[in-house]
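With one protein chain removed, the remaining protein chains of the complex are shown where they sit.
Chain lettering (A, B, C, D and E) follows the sequence in which the chains are written, and residue indices restart at 1 in each chain.
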Amino acid sequence: DFMHAFENDIKPAFGVSKDEFDSYIANGIIIWGSPVTEVLDEGNLRISQTIKSEMTPLVSILIEGPPNSGKTALAAHIALLSKFPYLKFCTAQTMLGYTEMSKCQQLKKIFEDAHKSTLSCVVVDELESFLEYAPVGPRYSNTVLQTLKLLFKRSPPKGRKLLIIATSAYRDILEQLGLAQSFSKIIHISNISTGEHVLHVLSEIEHSFSVEEMKHLKKSLANKQVWIGIKTLLDLIEVARQADDKYRVARFLASLEEVGGTV
Amino acid sequence: DFMHAFENDIKPAFGVSKDEFDSYIANGIIIWGSPVTEVLDEGNLRISQTIKSEMTPLVSILIEGPPNSGKTALAAHIALLSKFPYLKFCTAQTMLGYTEMSKCQQLKKIFEDAHKSTLSCVVVDELESFLEYAPVGPRYSNTVLQTLKLLFKRSPPKGRKLLIIATSAYRDILEQLGLAQSFSKIIHISNISTGEHVLHVLSEIEHSFSVEEMKHLKKSLANKQVWIGIKTLLDLIEVARQADDKYRVARFLASLEEVGGTV
Amino acid sequence: DFMHAFENDIKPAFGVSKDEFDSYIANGIIIWGSPVTEVLDEGNLRISQTIKSEMTPLVSILIEGPPNSGKTALAAHIALLSKFPYLKFCTAQTMLGYTEMSKCQQLKKIFEDAHKSTLSCVVVDELESFLEYAPVGPRYSNTVLQTLKLLFKRSPPKGRKLLIIATSAYRDILEQLGLAQSFSKIIHISNISTGEHVLHVLSEIEHSFSVEEMKHLKKSLANKQVWIGIKTLLDLIEVARQADDKYRVARFLASLEEVGGTV
Amino acid sequence: DFMHAFENDIKPAFGVSKDEFDSYIANGIIIWGSPVTEVLDEGNLRISQTIKSEMTPLVSILIEGPPNSGKTALAAHIALLSKFPYLKFCTAQTMLGYTEMSKCQQLKKIFEDAHKSTLSCVVVDELESFLEYAPVGPRYSNTVLQTLKLLFKRSPPKGRKLLIIATSAYRDILEQLGLAQSFSKIIHISNISTGEHVLHVLSEIEHSFSVEEMKHLKKSLANKQVWIGIKTLLDLIEVARQADDKYRVARFLASLEEVGGTV
Amino acid sequence: DFMHAFENDIKPAFGVSKDEFDSYIANGIIIWGSPVTEVLDEGNLRISQTIKSEMTPLVSILIEGPPNSGKTALAAHIALLSKFPYLKFCTAQTMLGYTEMSKCQQLKKIFEDAHKSTLSCVVVDELESFLEYAPVGPRYSNTVLQTLKLLFKRSPPKGRKLLIIATSAYRDILEQLGLAQSFSKIIHISNISTGEHVLHVLSEIEHSFSVEEMKHLKKSLANKQVWIGIKTLLDLIEVARQADDKYRVARFLASLEEVGGTV
Partner (left out) sequence: DFMHAFENDIKPAFGVSKDEFDSYIANGIIIWGSPVTEVLDEGNLRISQTIKSEMTPLVSILIEGPPNSGKTALAAHIALLSKFPYLKFCTAQTMLGYTEMSKCQQLKKIFEDAHKSTLSCVVVDELESFLEYAPVGPRYSNTVLQTLKLLFKRSPPKGRKLLIIATSAYRDILEQLGLAQSFSKIIHISNISTGEHVLHVLSEIEHSFSVEEMKHLKKSLANKQVWIGIKTLLDLIEVARQADDKYRVARFLASLEEVGGTV
């Protein structure tokens, strides 16, 4: 049964699971503009803070931004940058079908394991999924909320350091729930907002458009405003790639306009 | 007991169950106008996208439209068009009496099985029934909602592809619940809206009206506006067919006006 | 205990239980006016539709009207008219004390049995009682609601036909709950509304009033408006019958005015 | 434990329990005015109705009025007047600590037993206590509500008759809950409202006031308006009786004014 | 575990537990003014009423007033004054951790035991704690509410008498919940409201202030208005007592002003 499945699902939490982290960065990290650089700088600063600080053994950051803006990939990337001996990626996906209690127990276990390592980094992806937040009601698991609040403020034992990286697309809800306040720092990642950003991404994707096509796109996209997450942009490029050569550019620009506002 | 019945109800999920799919298209797919063509085109595009895409191994579409507009039949039809080795039709009908947990477990199982095949297509019919949505309250199963949200965003393992086709008559509610946002593409199917559409359907049904009657109907329906789902239209034709020869046309036009607005 | 009692209460569902149907028409069906004829005509039409239709193997109708208007008796009567080999009368009375789950299970069983017969007719009396609807809150069983929604739309297997007849005094609530939409046709039965209707009923009841008294009543009731359900009217006649001969007519007219508005 | 206690509490329900009925009329029925006579007349009428009626084998009445107005005593009194072979007094007091389910089961049992006797009378005292109604929320047991609704409308089997007498101080709430509508007749009992009513009660109580005192009281109370339940009035008389001879009348008039408004 | 602890906590309920009652009057009953006398008079009256009454074998009073006004001590004191053979003090403190059901069961047991004695007095302290009332929501235990309502109106068997003394700081809430109405009499105890009351209390406490200090206090407090519960006043005296001799009076007056309004 479910509970049985649950027990068999638990894997040893110690040790780095680099493969798992890589799977969340399936299409790499493209430095499409300064918003990306700023997030990575802040991430690096917090990593060294965790290592060197004396008075603050617990550093916790929240990466928040619109859907598809690359939050999960950035969180996984920063965690890998830390090279801490204990790395753990927590996602509600692996706890599907667990009772609230089981989720809390597993989260508690992960943080207790993290406290056993000198330097640990725990990613908690999509807080809203852990909270089982639904806007109609609204409904959420207060049990999970209380557990996360306590775990995010639990200092590691003397001599140990812990970096927590959480992600969410619902900053306002976390603030209403009093969970946003638990973080030392909240980092915002914005959508891609200029034609230049888009061109930067296009230039980094192999085989996407021909030199000729790129010329056309540069003209069309220069000084234009868009509003699109990196994950959605990669999807649009992918769709355009399947189209016939002659429709490719037009289709891409059309769908960019449909999804991402006026180009 | 119920749980027992439940366990015995579970059938092996692998393999194509073409007969079951056919039962949802009992009266075929009549191409009564461009709205139908557009849905089928979009469906075909998404099928080839699923097959060829590199960066997006998961494609999910939602077919939404008014009650009786043919959503279920279209979803089943597109799934059959894909000819994917793993095809699965999920409906709340087969989970009647299951606990929320059992529903979630079964849905999880279906997606896990889909992830085992190189090319899979899963239809999830009538999302509102799975969610047990009732407008007074409103009430719904948050457990099922969270499960569907996670399953609709769960990428298949490396090298595997998955096409998800969901249907619903309540697009606005799915948006309020944050579930509409999980889909790559939302496809709208409208009701039949012109006399020409109706005549097209009539011409495809055997033995419905005589040549004489059709002449009369063509005059009456030309350039008229209606608003009726294909399933309801088929019902009206059926009722008219049982009537005496002389009342047939009048009765059909009268009931069309009663149900489908001003003809 | 209760669950035990429950299991022993379940009787074999197959076969016609004419006696049970008759008990719901204890005082017969008096054709007091055109509203009654219309309901019976519509009923007959739907019966032949069920028998002959090719494209619509499932026909479902809802008989709705004010309390005491004769809904239950009419539903039972139409079901008996069909002479279908499988007839079943479902009422919340026989499921008193069942859990929501047990109710759903039993309803499911009844429909599954109905699906096994070539021609079946299932009466579901007083939907509001099955739903355990209470206006303060409001409260209702969503489990039963979802079950009924699904069962009312579940097509019988190929070659089988099913006629569903439901009754309710709360049409508006069924519409709010999205249950009214499940029916192919909603049939309204009104209260008795004219003095002529009342006189018609009186003339059909044996030993109610003497020839002399009837003369008096005809004068008093001619061209008067009333608003009373057939069941309540039969009660008033019964009460008057117990009174002394001289007070009989006056008492009857007075109580008719008290209950049924201005005579 | 509780459930155990519950099982041992159940006593055989058949047979007349006159003593129990008497205990609810501890201070007799004083005919203090026409409101009392009217209630008793209506009660007698319904008794004979139950015995003689052919078309209405189920008669149900609700006695409603302010707190302490004597509802329980009147219901018990009317039940005893019927002299029916099966008499049963149901009160929430004997079901204290039962679960909702147990209450419903016991109520069901009582009505099933009543259905086994040719002529039965069941008193259901203080509906609000059975419903566990609390105005803050509001809260109530929908399970009990649904059970009572069904039981109050369940006809006895052919050839059997049943008279139901219920009491309540919250008519408006029963109407909101749709329970008031289940009764054939609602009977109102008012508070004592004139000085004459009070004097009538005083004249029937032994040893309450001396002839001298009564003279004084007659002067004071003549043509005065009060508003007091019979139970409260008996309490005030009792309190006055304990006081010193000289203060007795003054004290009684003062407390009557305090509780029952301007004398 | 808890339930186990529960069973072991139950002590024999019969017999007078004078020591327990005394513990609730730890600092005696100081007759600081007429409000105290009035409460005690009313209490005495009710005691004799209970003993002598014929028509009202059940007398129930509610002592209500602001927090710290001495409600619990007064209730315990009146109970001891009765010298009834069965005395019982019920407080939520001894039922901490019980389920709602266990609380109700224990309350029921206490009243059943009381019904076995010819003359019984039961104190139910702090009704709001039994009800688990919390203003946010609001929330309360309807199970306990219904149980108390029934127990407070349950007459002892023939020949037995019962006096119920309840206390509460939330009269308005008891009225909203329909519980205040269950009492024969509601007795209000006010806060200490004049300087004279305060001086009376000071004069009764040993070693609190010197003769000199009292002179000063008499001047300062004469004709002043305060608003303070007896329990809070005793606290302030206690705090002042710990202070240095020269600051004592000033500190006492200052804190009296801070807590009890303008002196």
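By our rule, a residue touches a chain if its C-beta (ideal position, glycine included) is under 8 Å from a C-beta of that chain, and two chains touch if they have at least 3 such contacts.
None of these values were measured; they are calculated from a predicted model.
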| item | value |
| --- | --- |
| Chains still shown that are in contact with the chain withheld from the display | A, E |
| Chain not shown: contacting residue from A:Thr118, A:Asn142 or A:Ser210 | A:Asn142 |
| Residue among A:Leu177, A:Val198 or A:Ile237 touching the omitted chain | A:Leu177 |
| Option touching the unshown chain, where E:Asp113, E:Glu196 or E:Asp235 are the choices | E:Asp235 |
| Residue in contact with the excluded chain [from E:Ile31, E:Leu81 or E:Leu96] | E:Leu96 |
| Among A:Gln49, A:Thr194 or A:Ser220, residue touching the chain not depicted | A:Gln49 |
| Sites on chain E contacted by the missing partner chain, in the whole complex | 2, 5, 23, 26-27, 67, 92-93, 96-97, 129, 132, 134-137, 139, 234-235, 237-239, 242 |
| Interface with the unshown chain - residue positions in chain A | 48-49, 52-56, 101, 104-105, 108, 138, 140, 142-143, 145-147, 149-151, 154-155, 158, 173, 176-178, 181, 184 |
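Note that only the chains that are shown with their structure count from here on.
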| item | value |
| --- | --- |
| Interface residue identity across copies chain D, chain E - same or different by half | different |
| Core chain by centroid distance, with centroids computed from Cα atoms only | C |
| Interchain centroid distance [CA atoms averaged], chain B/chain C, Å | 34 |
| Rounded Å distance, chain A centre to chain B centre (Cα mean) | 34 |
| Cα-centroid distance, chain B relative to chain E, in whole angstrom | 68 |
| Where chain D touches two or more other chains at once, by residue number | none |
| Graph class of chain-chain contacts, one of line, ring, star, complete, other | line |
| Which chain pairs touch, all of them | A-B, B-C, C-D, D-E |
